[in-house]
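Pasting a structure here, questions to come.
Every protein chain except one is present and positioned as in the full complex.
Let's turn to subunit A:
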Amino acid sequence: MADVRLTDIRKRFGALEIIKGVDLSIKTGEFVVFVGPSGCGKSTLLRMIAGLEDITSGELTIGGAVMNDVDPSKRGIAMVFQSYALYPHMTVRENMGFALKFAGMERQEIDRRVNDAARILELGPLMDRKPKALSGGQRQRVAIGRAIVRNPDVFLFDEPLSNLDAELRVHMRVEIAKLHKALKSTVIYVTHDQVEAMTLADKIVVLRAGIVEQVGAPLDLYDDPANTFVAGFIGSPRMNFLKARVVAAEAGYVTVALANQPHVKLSLPLRSSTAKAGDEVSLGVRPEHFFPAGQGDADLVLDVDVAEHLGNTSYVYANVSADERIIVEHEEFRGARNRDRLTVGLSTAKSFLFDSSGMRIR
């Protein structure tokens, strides 16, 4: 059993609180990704789980045992670092076997585990090289191998792909996914790259300023974001937020008009019935949820600023008004040219509504 439970976990550096009471439950074998912008505390939280940072208050359990004050090497975890953190004076084989040797494991068992990991990661020909003689991708594989040989209950990954080039990143992402499938270990993975989060995770934890904003499966977060932060963070390009005003509120329904194009009105079902006429709200529409004119529930007129045509799709950066800019994406917008006027359709079913505090009301 390697379930991980965080209960009201907090971290303070002097008067500054970095992690502000995180509650989280991770099941055995689950692949959990912490995402959030720089400085949101995701790496600090991972380091607290690893034992590299003290927990100011709260309780961390791994496999049911409280781990707050347990030495990092005795938590049943292994960590892969952003910069790989391979010992430069040791060969690949020595790097991979170092922790086992240090734990007093027998030579034959160390060799068996190192060779097994080398086979899984196809490191065979590199075993006697030093890290400086390896490429970025090879170093990353060695770093993963070093974690595998310890046979941990929980793998921790701290932005492991961010030092790789785009092509290698995609390759390693697939490798990590395959590895998780093969090892069936619990994985906690930190990244600021939402593509990594969406493709790898069973469960995504979105963090902002030391607070968990939302936890859920990748598509649940995409389809059902709790607030503007999560809605804007998950999805690429990010969701557009159009200023709007409630013009009518009935039981369970609300009609909103766009602030900068008041003729555009949409009627939306409400999650909560707190909205009333006159309230300022934000209409959230993902770039890929705009349609050609006439195909939605209302049409919006845009002044095209820049149009990018990629063949399979087109991105149009356009102005709703002088101070409101949005991105729309659709394969049928390939005719749009810079400084054109473009009419796009909005769909009620594909639109979100957020109140003035950023909480989702539809």
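Following the convention adopted for this analysis, a residue touches a chain if its C-beta (ideal position, glycine included) is under 8 Å from a C-beta of that chain, and two chains touch if they have at least 3 such contacts; residues count from 1.
Just so it is clear, contacts and distances are computed from a predicted model.
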Chain excluded from display, named as in UniProt, from "Xanthine dehydrogenase family protein subunit M", "Carbohydrate ABC transporter permease", "phosphoenolpyruvate--glycerone phosphotransferase" or "NADH-quinone oxidoreductase subunit NuoE": "Carbohydrate ABC transporter permease"
Option touching the unshown chain, where A:19, A:32 or A:79 are the choices: A:79
Touching residues (missing chain, whole complex) on subunit A: 47, 50-52, 71-74, 77-79, 81-83, 85-89, 98-99, 102-103, 132
